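See below for the structure under consideration.
Note that this complex is displayed minus one protein chain, with the remaining chains in position.
Presenting chain A:
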Amino acid sequence: MMNLPLEKRNYPEPPSKLKTYLTVFILLLLFFASAMKTNASISDLVVGFPNMLELLKQMIPPNWLYFEKILPAMLETIRMALLGTTFGAIIAIPIALFSANNIVKNYFFYYPARFILNIIRTVPDLLLAAIFVSIFGLGTLPGILALTIFSIGLVAKLTYEAIESIDTGPLEAMTAVGANKIQWIFYGVIPQVLPHYISYVLYTFEVNIRAAAVLGLVGAGGIGLYYDRTLGFFEYDKTSSIILFTLVVVLLIDYISTKLREKLL
(Lines give C-alpha, C1' and ligand atoms only; values in the text may rest on other atoms or scores of the structure.)
Protein backbone atom coordinates (compact mmCIF):
# COMPACT_ATOMS: atom_id res chain seq x y z
CA MET A 1 0.00 0.00 0.00
CA MET A 2 2.74 2.42 0.93
CA ASN A 3 4.60 1.80 -2.30
CA LEU A 4 1.75 2.63 -4.59
CA PRO A 5 2.30 5.62 -6.84
CA LEU A 6 0.75 8.80 -5.60
CA GLU A 7 -2.23 8.90 -7.95
CA LYS A 8 -3.34 5.37 -7.04
CA ARG A 9 -3.91 6.13 -3.36
CA ASN A 10 -7.49 6.20 -2.14
CA TYR A 11 -8.07 9.82 -1.36
CA PRO A 12 -11.55 10.66 -0.14
CA GLU A 13 -13.63 12.66 -2.59
CA PRO A 14 -13.45 16.34 -1.73
CA PRO A 15 -16.87 17.64 -0.68
CA SER A 16 -18.81 19.26 -3.47
CA LYS A 17 -18.17 22.97 -3.81
CA LEU A 18 -21.46 23.52 -5.60
CA LYS A 19 -23.31 24.60 -2.48
CA THR A 20 -20.69 27.17 -1.58
CA TYR A 21 -20.68 28.63 -5.08
CA LEU A 22 -24.45 28.78 -5.10
CA THR A 23 -24.53 30.55 -1.73
CA VAL A 24 -21.95 33.08 -2.85
CA PHE A 25 -23.87 33.66 -6.06
CA ILE A 26 -27.14 34.27 -4.20
CA LEU A 27 -25.43 36.61 -1.75
CA LEU A 28 -23.86 38.62 -4.57
CA LEU A 29 -27.21 38.79 -6.31
CA LEU A 30 -28.87 40.06 -3.12
CA PHE A 31 -26.09 42.57 -2.64
CA PHE A 32 -26.33 44.10 -6.10
CA ALA A 33 -30.13 43.99 -6.20
CA SER A 34 -30.33 45.88 -2.91
CA ALA A 35 -27.69 48.35 -4.03
CA MET A 36 -29.75 49.11 -7.10
CA LYS A 37 -32.99 49.29 -5.18
CA THR A 38 -31.63 51.77 -2.64
CA ASN A 39 -29.82 53.89 -5.26
CA ALA A 40 -26.58 53.33 -3.40
CA SER A 41 -23.70 55.13 -5.01
CA ILE A 42 -20.21 55.59 -3.74
CA SER A 43 -19.92 58.83 -5.69
CA ASP A 44 -22.90 60.31 -3.82
CA LEU A 45 -21.18 59.46 -0.59
CA VAL A 46 -17.89 60.96 -1.71
CA VAL A 47 -19.59 64.10 -2.99
CA GLY A 48 -21.74 64.42 0.11
CA PHE A 49 -19.02 63.62 2.57
CA PRO A 50 -17.76 67.23 2.87
CA ASN A 51 -21.30 68.26 3.83
CA MET A 52 -21.23 65.79 6.65
CA LEU A 53 -17.80 66.91 7.77
CA GLU A 54 -19.08 70.48 7.72
CA LEU A 55 -21.97 69.40 9.90
CA LEU A 56 -19.65 67.58 12.28
CA LYS A 57 -17.44 70.65 12.42
CA GLN A 58 -20.41 72.75 13.43
CA MET A 59 -21.16 70.23 16.15
CA ILE A 60 -17.83 70.84 17.81
CA PRO A 61 -17.58 72.16 20.41
CA PRO A 62 -20.89 71.13 21.98
CA ASN A 63 -22.90 73.81 23.68
CA TRP A 64 -22.12 73.07 27.31
CA LEU A 65 -24.73 75.49 28.61
CA TYR A 66 -27.41 73.48 26.89
CA PHE A 67 -26.90 70.55 29.26
CA GLU A 68 -28.78 72.37 31.99
CA LYS A 69 -31.71 72.98 29.71
CA ILE A 70 -32.10 69.37 28.62
CA LEU A 71 -31.59 67.89 32.07
CA PRO A 72 -35.35 67.71 32.83
CA ALA A 73 -35.95 66.02 29.48
CA MET A 74 -33.19 63.53 30.23
CA LEU A 75 -34.72 62.72 33.62
CA GLU A 76 -38.07 62.33 31.90
CA THR A 77 -36.45 59.87 29.48
CA ILE A 78 -35.09 57.80 32.36
CA ARG A 79 -38.49 57.87 34.08
CA MET A 80 -40.22 56.73 30.90
CA ALA A 81 -37.79 53.85 30.47
CA LEU A 82 -38.19 52.86 34.13
CA LEU A 83 -41.97 52.89 34.03
CA GLY A 84 -42.15 51.13 30.68
CA THR A 85 -39.77 48.42 31.85
CA THR A 86 -41.59 47.98 35.18
CA PHE A 87 -45.07 47.67 33.71
CA GLY A 88 -43.82 45.48 30.90
CA ALA A 89 -41.90 43.21 33.27
CA ILE A 90 -44.95 42.73 35.51
CA ILE A 91 -47.31 41.94 32.65
CA ALA A 92 -44.68 39.63 31.15
CA ILE A 93 -44.75 37.23 34.13
CA PRO A 94 -48.14 35.57 33.48
CA ILE A 95 -47.49 35.55 29.73
CA ALA A 96 -44.12 33.89 30.22
CA LEU A 97 -45.69 31.24 32.48
CA PHE A 98 -48.37 30.60 29.87
CA SER A 99 -45.80 30.32 27.08
CA ALA A 100 -43.54 27.78 28.80
CA ASN A 101 -44.39 24.26 27.72
CA ASN A 102 -43.23 22.68 30.96
CA ILE A 103 -45.69 24.78 33.02
CA VAL A 104 -48.69 24.72 30.75
CA LYS A 105 -48.54 21.38 29.06
CA ASN A 106 -51.50 21.99 26.81
CA TYR A 107 -50.57 22.85 23.26
CA PHE A 108 -53.67 25.01 22.87
CA PHE A 109 -52.52 27.37 25.62
CA TYR A 110 -48.84 27.87 25.07
CA TYR A 111 -48.93 28.06 21.33
CA PRO A 112 -51.27 31.09 21.08
CA ALA A 113 -49.36 32.83 23.89
CA ARG A 114 -46.13 32.46 21.97
CA PHE A 115 -47.80 33.57 18.78
CA ILE A 116 -48.95 36.80 20.43
CA LEU A 117 -45.43 37.35 21.78
CA ASN A 118 -43.96 36.89 18.33
CA ILE A 119 -46.37 39.40 16.85
CA ILE A 120 -45.55 41.92 19.57
CA ARG A 121 -41.86 41.58 18.88
CA THR A 122 -42.21 42.21 15.18
CA VAL A 123 -43.42 45.79 15.61
CA PRO A 124 -40.52 48.19 16.21
CA ASP A 125 -40.81 50.41 19.30
CA LEU A 126 -40.73 53.68 17.38
CA LEU A 127 -43.66 52.55 15.24
CA LEU A 128 -45.64 51.61 18.34
CA ALA A 129 -44.88 55.05 19.74
CA ALA A 130 -45.98 56.76 16.53
CA ILE A 131 -49.27 54.88 16.64
CA PHE A 132 -49.84 55.63 20.32
CA VAL A 133 -49.07 59.29 19.72
CA SER A 134 -51.84 59.47 17.19
CA ILE A 135 -54.18 57.77 19.67
CA PHE A 136 -53.31 59.60 22.89
CA GLY A 137 -51.73 62.78 21.61
CA LEU A 138 -48.24 64.13 22.30
CA GLY A 139 -46.62 63.47 25.65
CA THR A 140 -44.94 60.82 27.73
CA LEU A 141 -47.97 58.52 27.99
CA PRO A 142 -47.65 57.08 24.44
CA GLY A 143 -43.93 56.65 25.02
CA ILE A 144 -44.47 54.70 28.23
CA LEU A 145 -47.12 52.55 26.58
CA ALA A 146 -44.88 51.79 23.60
CA LEU A 147 -42.00 50.83 25.90
CA THR A 148 -44.35 48.70 28.02
CA ILE A 149 -45.51 46.66 25.05
CA PHE A 150 -41.99 46.36 23.71
CA SER A 151 -40.74 45.18 27.14
CA ILE A 152 -43.50 42.58 27.40
CA GLY A 153 -42.29 41.00 24.18
CA LEU A 154 -38.66 40.94 25.19
CA VAL A 155 -38.94 39.96 28.87
CA ALA A 156 -41.61 37.33 28.32
CA LYS A 157 -39.69 35.64 25.53
CA LEU A 158 -36.38 35.48 27.41
CA THR A 159 -38.13 34.40 30.61
CA TYR A 160 -40.17 31.59 29.10
CA GLU A 161 -37.03 30.22 27.52
CA ALA A 162 -35.36 30.32 30.93
CA ILE A 163 -38.37 28.60 32.50
CA GLU A 164 -38.21 25.83 29.93
CA SER A 165 -34.60 25.10 30.79
CA ILE A 166 -35.03 24.77 34.58
CA ASP A 167 -34.10 21.69 36.54
CA THR A 168 -37.08 19.36 36.75
CA GLY A 169 -35.92 17.68 39.99
CA PRO A 170 -37.54 20.07 42.49
CA LEU A 171 -40.72 20.11 40.42
CA GLU A 172 -41.00 16.32 40.47
CA ALA A 173 -40.30 16.27 44.19
CA MET A 174 -43.06 18.80 44.81
CA THR A 175 -45.52 16.90 42.66
CA ALA A 176 -44.60 13.77 44.63
CA VAL A 177 -45.48 15.40 47.98
CA GLY A 178 -48.77 16.67 46.57
CA ALA A 179 -48.22 20.37 45.99
CA ASN A 180 -50.89 22.19 44.04
CA LYS A 181 -50.15 24.18 40.89
CA ILE A 182 -49.74 27.54 42.67
CA GLN A 183 -47.35 26.12 45.28
CA TRP A 184 -45.58 24.31 42.52
CA ILE A 185 -44.95 27.58 40.66
CA PHE A 186 -44.07 29.60 43.80
CA TYR A 187 -41.65 27.15 45.39
CA GLY A 188 -40.44 25.14 42.40
CA VAL A 189 -40.30 27.45 39.41
CA ILE A 190 -39.83 31.00 40.69
CA PRO A 191 -36.73 30.44 42.87
CA GLN A 192 -34.98 28.89 39.90
CA VAL A 193 -35.97 31.52 37.37
CA LEU A 194 -35.83 34.68 39.50
CA PRO A 195 -32.15 35.57 38.95
CA HIS A 196 -32.57 35.12 35.21
CA TYR A 197 -35.76 37.15 35.23
CA ILE A 198 -34.17 40.08 37.09
CA SER A 199 -31.21 39.96 34.76
CA TYR A 200 -33.49 40.09 31.72
CA VAL A 201 -35.43 42.99 33.20
CA LEU A 202 -32.20 44.92 33.71
CA TYR A 203 -31.16 44.13 30.16
CA THR A 204 -34.54 45.33 28.90
CA PHE A 205 -34.06 48.50 30.88
CA GLU A 206 -30.77 49.12 29.06
CA VAL A 207 -32.50 48.62 25.72
CA ASN A 208 -35.39 50.84 26.78
CA ILE A 209 -33.15 53.73 27.79
CA ARG A 210 -31.74 53.74 24.27
CA ALA A 211 -35.21 53.49 22.78
CA ALA A 212 -36.65 56.19 25.05
CA ALA A 213 -33.93 58.59 23.96
CA VAL A 214 -35.26 58.64 20.40
CA LEU A 215 -38.99 58.24 21.04
CA GLY A 216 -39.30 62.03 21.15
CA LEU A 217 -38.71 62.11 17.41
CA VAL A 218 -42.31 61.01 16.91
CA GLY A 219 -43.56 63.19 19.77
CA ALA A 220 -43.65 60.55 22.50
CA GLY A 221 -41.78 62.55 25.14
CA GLY A 222 -38.26 62.46 26.43
CA ILE A 223 -35.07 63.95 25.12
CA GLY A 224 -35.69 62.95 21.50
CA LEU A 225 -37.97 65.95 21.16
CA TYR A 226 -34.94 68.20 21.26
CA TYR A 227 -33.33 66.57 18.23
CA ASP A 228 -36.10 67.95 16.06
CA ARG A 229 -35.99 71.30 17.76
CA THR A 230 -32.25 71.86 17.44
CA LEU A 231 -31.83 70.34 13.98
CA GLY A 232 -34.75 72.38 12.69
CA PHE A 233 -33.04 75.61 13.77
CA PHE A 234 -29.61 74.42 12.56
CA GLU A 235 -28.24 74.62 16.11
CA TYR A 236 -25.87 71.73 15.64
CA ASP A 237 -23.78 72.55 18.71
CA LYS A 238 -26.89 71.90 20.77
CA THR A 239 -27.57 68.66 18.89
CA SER A 240 -24.15 67.40 19.78
CA SER A 241 -24.77 68.25 23.45
CA ILE A 242 -27.88 66.08 23.32
CA ILE A 243 -25.97 63.23 21.69
CA LEU A 244 -23.14 63.47 24.20
CA PHE A 245 -25.48 63.66 27.18
CA THR A 246 -27.41 60.62 25.95
CA LEU A 247 -24.17 58.70 25.41
CA VAL A 248 -22.96 59.44 28.92
CA VAL A 249 -26.26 58.44 30.52
CA VAL A 250 -26.57 55.27 28.43
CA LEU A 251 -23.00 54.18 29.12
CA LEU A 252 -23.42 54.87 32.85
CA ILE A 253 -26.66 52.90 33.08
CA ASP A 254 -25.17 50.09 31.00
CA TYR A 255 -22.21 49.92 33.34
CA ILE A 256 -24.33 49.78 36.48
CA SER A 257 -26.74 47.30 34.98
CA THR A 258 -23.99 45.02 33.68
CA LYS A 259 -22.33 44.98 37.11
CA LEU A 260 -25.63 44.12 38.75
CA ARG A 261 -26.28 41.37 36.23
CA GLU A 262 -22.84 39.88 36.76
CA LYS A 263 -23.58 39.73 40.49
CA LEU A 264 -26.92 38.04 39.89
CA LEU A 265 -25.81 35.17 37.70
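Simple rule for what comes next: a residue touches a chain if its C-beta (ideal position, glycine included) is under 8 Å from a C-beta of that chain, and two chains touch if they have at least 3 such contacts; residues count from 1.
By our rule, contacts and distances are computed from a predicted model.
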Of "MoxR-like ATPase", "Serine/threonine-protein kinase RsbT", "Phosphate ABC transporter permease" or "Acyl carrier protein", the UniProt protein name belonging to the chain not shown is "Phosphate ABC transporter permease"
Name, in rising order, the residues on chain A that touch the hidden chain in the full complex. 30-31, 33-35, 37-41, 44-45, 48-49, 51-52, 55-56, 75-76, 79, 82-83, 86, 118-119, 122-124, 126-127, 130-131, 134-137, 139-141, 210, 213-214, 217-218, 227, 231, 243, 246-247, 250-251, 254
